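Below, a portion of the complex is reproduced, with chain positions unchanged.
Each chain carries a letter (A and B) given by its place in the written order, and its residues are counted from 1.
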Amino acid sequence: MRSLIDVLDLTVNEIDELIEVANDIIANPDKYSEKCKGKKLATLFYEPSTRTRLSFTAAMMELGGNVLGFSEASSSSAMKGESVADTAKMLSCYADIIAMRSPKEGAPFVAAKAATIPVINAGDGGHCHPTQTLGDLLTIKREVGRLNNLTVGFCGDLKYGRTVHSFINALSRYENIKIVLISPEELKLPNYVKYEVLDKNNMEYRETTSLEEAIPTLDVLYMTRIQQERFVDIDEYNRLKDSYILTLDKLANAKKSLAIMHPLPRVNEISVKVDEDERACYFKQALYGKYMRMALILKLLKEAEDKKKEERFSLDDVVINQYICTNPRCITSTEQELDHIFRCVDKEHNIFRCIYCEKRAN
Amino acid sequence: MRSLIDVLDLTVNEIDELIEVANDIIANPDKYSEKCKGKKLATLFYEPSTRTRLSFTAAMMELGGNVLGFSEASSSSAMKGESVADTAKMLSCYADIIAMRSPKEGAPFVAAKAATIPVINAGDGGHCHPTQTLGDLLTIKREVGRLNNLTVGFCGDLKYGRTVHSFINALSRYENIKIVLISPEELKLPNYVKYEVLDKNNMEYRETTSLEEAIPTLDVLYMTRIQQERFVDIDEYNRLKDSYILTLDKLANAKKSLAIMHPLPRVNEISVKVDEDERACYFKQALYGKYMRMALILKLLKEAEDKKKEERFSLDDVVINQYICTNPRCITSTEQELDHIFRCVDKEHNIFRCIYCEKRAN
């Protein structure tokens, strides 16, 4: 493994090791302050994402490394006309590792195939955001004390929120995880996630529209934002929105050990008054994300040095240019001379998915 | 003191100490080149201000530290929807000190209350710009030799220029300062500044519309730009503008020891030919600003380390949510769940001012 595109690219053991390193960094920061001396991280942000970019930047700096790149719509327009693969090859001349954010799903995967240095997916459209998930896992491990035997509630927009889908996927590999899905009807978890993740892994889950009802059972409450744009009917939005805002009142019957999480930025879905509650973990979560990024950078640079470049882009079970990906946000819609490749992910039902964006062939 | 919002947050003694450190940095730069090794400055620029940002960046780099942040309208839009307080809390995970520029008056104050690291106001709308003033004070100290017994002329836009108001405020604490206010009628110093700063501190001052007449008496001439937009009558602007442009001619009767200052950027208010005159100090002023920022960063990081966090946000003489701030540029107009707090600044006349933007209650 040389790059990280999807959190599932990492085994549970590898994640355990990253958590161990992150804990060691927290305990002994000085030990790591020169680990990346003379190394450079390139932050290629084709869309702005200030939080993620600054987290990667701080991570590299705390390892003693340098950071270069671009961060803006206007800069990325400077790359217009250049394929993602060419940009990745060029950046391989200027840096030792890449963190890439793109609105195009599969773009970091294409970059990883072309680059001669490791690529970290820092978010590709609605597809994956693995370093967010890694930070979330460290948060639970440190704040709740375990990653097994948990009841985890997800509240808010479960339909479009990529953080939620990734995170459920990552949790599916731990034991005895119960999921509580808290959302209005309009924003329920999509059926394909239920089928492909929850059902396939025999995860226990239930759905509810009531945050208050769900809270007392939870070890972790993962809040997300409900965006007005998602509603056809504004009246419906206005009627509902307050019931999904976390207030001190709603926490009255919560466990003392509850961990309240949020990927940030928060708008108003958690009252500022909750910040002082010791169960509020969302700013710690931002901090832990940095430490997991540090651990990940160290791991990938180490593997690159050891020349352990396994061919992670297995071409088993794929068909080339037989299906065409119809997802307009998929990198295949813009990248030059790029084959459309689909992989059979379910032989029984004959389901093929695009290897870049995971859109199902039809 | 942990943060710097207004130059008046610093005592005259503290400013003297900063000047002393800045002079030592100028004399012995190598002594300071690793002082901030492993430390990070976050430059949060919600509006572009390239000069100020580069000055802070150079300052931190010359102390051996790292710099991260954002600098652009497009980046700051990435922060849209996130409160200033949340951004400050998040950044406290990624940096050791913040320099913040915002069009919202009081935003750095809100950030300072939320952050767990020191915040430096790098300009908040028309409100304060304390590090500009600190550099200006060092310039006079080094170029004229003293901060007492000075005749200081301010020329140009005295109505809207925040640099001028801050600087007069800072000078009010030194002895025997005479102020000469040189401007067209349209751009005279506002009455409230005269009353609250000049009169209250018994400072001697006079007003004139003639730059030429004023020059021979001055130890310091502080030039500012006159913007056409400020005039209702374009003809009036055209008639006046040349008389406020500093040329070699107008310097004929000036003192040999005069220090000509300008906050930059200059457009045409000082002829390029004046640059070669040894009394021209405006580029040195940019240099001195960097050294005062270095001294300030050192001071605030030292105090943060010593855990000397005094509660500088005194709640004496304040009223909460009794008045509502009506300044559309005040941070209270946008920040979520933020109390409107006013402080009584003049008991005799019962004057209350917003603690964020200093707008008077009405």
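The criterion applied here is as follows: a contact is a pair of C-beta atoms (placed from the backbone, for glycine too) under 8 Å apart; a residue touches a chain by one contact, two chains touch by 3 or more.
Small disclaimer: the values here were computed from a predicted structure and weren't measured.
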item: Whole-assembly copy number, given 2 chains displayed; value: 3
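The rule is simple: only the chains that are shown with their structure count from here on.
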item: Separation of mean Cα positions, chain B and chain A [Å, integer]; value: 42
item: Parts of chain A lying in touch with chain B, wherever the complex brings them together; value: 33, 48-51, 54-55, 57-58, 61-62, 67, 71-74, 264-268, 271-273, 275, 283, 286-287, 290
item: Residues of chain B that touch chain A when the two form their complex; value: 38, 40, 42, 66, 68-70, 72, 74-75, 77-79, 81-83, 85-86, 89-95, 336-337
